[in-house]
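First up is the structure itself, then whatever we jot down about it.
Yeah, one chain of the complex is gone here, protein chain that is, but the others are all in their spots.
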């Protein structure tokens, strides 16, 4: 007796989505702050399934390849028919080499990968806040473009460190030295009376900052989505390098919701280095600590 | 300068249509003549892209695999939702093993492959003839089913050798011994006054017979399509084994048109054996010579 | 026969697996938490990412790249070292499925050092890959793919653990059967066939250089499957011809129940799943088990184990 239902054919799973980098030339460099700059690239051939910038959802990331050097995750911070861009904070060898690229030079891209921010139409725009610090502003920038009317809140050490001021003139700025906007940390402000103004907070920045925001949200019954950073190798959910308490940041994340974060004791506490060794995350919530990975 | 038009991406050609056999169980055996029988099989799982019986066009062929023995080309001669069948003339080891199969035993199929008969709606049915001999009737049977009203003409040595008499009661039969239908060869009849009754003749049978039909057609300005047989290995246009004057019978054929046949000096004269050695085809046009390959 | 009537359990040196799917080494198995998750996805067993005696950073990125027919990787054994691993996997016995440790080294001594440390955690078995094609000092790049080296390393490792040891073999060798016999000679309880193939290379024509930072890497996935099937077939035959009985874990390109059944018919007692995690996600384990049950129903197979080696005349 032969039966036919539910007979999965082997052929269905014989091919793989390719993930080879696609090269794109640098067309413009834009110094955003003393330590951060945006790099704008031409959109390469759109037929290549391993790099589809227009599929990008805010919060997803792409792998950026400098041939002969290394490849690291970045988020797309500018996107239009004219091209796409990333915003880089110069921290180590790789980001320095990116910053030194000349116009016309090509860099490889694959992605976008991972899960971005979830957006809910039923939440009124004025009850949504995005809170960023450092290069954590990068993923929030595209999100802010898609959510006009929502509050964009940025924390920075000083006036010169503020990102995208022209791009989002309505953003609420905090500086630690008070040189621009309000003095202090966005978290202090949120902790106070304003928290209850929001139903949803999206955040990306130093992990201790994000951790306090999560705590504020829980206390005030606000939904929260957090974009994490972990050391990535494959970027496609295979090597396990980016794992955080059983979650794969590259595939299950980088954006996690409040309920998921509650299952992650490492959130705000531990990350893994290039060898996979678990190391602790410094607990200072200041945005001075450059990019959120520190 | 980057330009995007006409930039073929490599990924398009990275996968192949699979061609692994799909097993189907024998459900019925039907002795058609002393030397020929039809085997009816259940349609196997339809999700397997390497065997799609319902894609079959009359004149195409499938590769039939007896595991552990060999695999040879046959045409589908029966096809319905209930199953499909092939008609086998017992000639050598392989066809004998096929004839000895028991119900429930499984045989592998892949295909259909090649180019079948081309059908032209503008030719009135009554001006179409199909002329077959021996197991050449097999591909014509499905064609005849799709062309009701056209003339089906069969030549056989004797009454007992006639195929599909019940299935096509209106067919015109010739026997060499006159035991059934008209006495003689269909070619002799065609050569005479009736040739001009037709605009298109489809033929499959002994190659010398097909050659005379082609000659008759040329003389009378009738279109002609001929199904050839050549020794096949891969069946998919790779190995070159089935070549005939630069044509691949498995891929460009097995059906060829009159104009193509004019470029084939080997037609009716030469074929290749299993080693690829060129051997001559006996020139006797009798349908006695079992199947058309002789 | 209903789909739930097929017994798809299998056995490896006394370790019973509820189904034949095993997470292959190097895929996800970096932490206890991930193993726990894999257990929840219905895997029959899991293997940890290979551990070296001391920490290694591994190769630079790109380390893993997929193309349509397979995956290339040159991770270069990045890992936190055996001391950290001992800590990471201290609670491995609480994970509800059999877990295989995995260690590599440059010398038999290094293998033994790492193995001794790691096995204190309580792994159910230990796998030793002698077959990595892209890490200088290790695997085939260190000549570990010869019968002599295989036997020597297997012996050194078996001396420090009572648990069954599986030697993981390379497909890139002239006679894989001999390596399997050498592994058993050295005391191994079974073999894993195979590690990734090649090595292979992908080239980016705009950058005019190899895509993997290391230049080349091991090929896995669909591209590897036919070679892996042949290797398992050869190993099964070699063991049978030598009158030895030992289980084979078949690894390479398995991404469906049909592929798993092919491996088992070639001679495997269980199947490793690596690249298919990329193709189908972590649910691949329960999906393959389910597909196997449907195949069992269709082909009227009551016990998966009866099919081991069925295609191996």
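Here are a few things to note about the model shown:
As written, the chains take the letters A, B and C, and residue 1 is the first residue of each chain.
Basically, a contact is a pair of C-beta atoms (placed from the backbone, for glycine too) under 8 Å apart; a residue touches a chain by one contact, two chains touch by 3 or more.
Everything quoted here is computed from the prediction, not taken from an experiment.
In the complete assembly, the contact with the undisplayed chain comes from B:67, out of B:67, B:104 or B:178.
Considering the whole complex, the residue from C:152, C:230 or C:280 that touches the absent chain is C:230.
From the options C:7, C:116 or C:206, the residue with contact to the chain not on display is C:206. In the full complex, subunit C touches the omitted chain through residues 67-70, 72, 140, 172, 174, 197-203, 205-206, 208-210, 215-216, 219, 221-227, 229-230, 233, 258, 261-262, 265-266, 295, 299, 307, 310-311, 313.
Interface with the hidden chain, as seen from subunit B, comprises residues 1-3, 6-10, 12-21, 23, 63, 65, 67-72, 106, 108, 232-241, 243, 245-246, 248, 272, 274-278.
Throughout what follows, only the chains that are shown with their structure count from here on.
A centroid comparison over C-alpha atoms places B as the chain most distant from subunit C.
The distance from the centre of subunit A to the centre of subunit B, each centre being the mean of the chain's C-alpha atoms, comes to 62 Å. Subunit B has residues 11, 14-15 in contact with two or more other chains.
Within subunit C, the positions touching two or more other chains are listed as 67-69.
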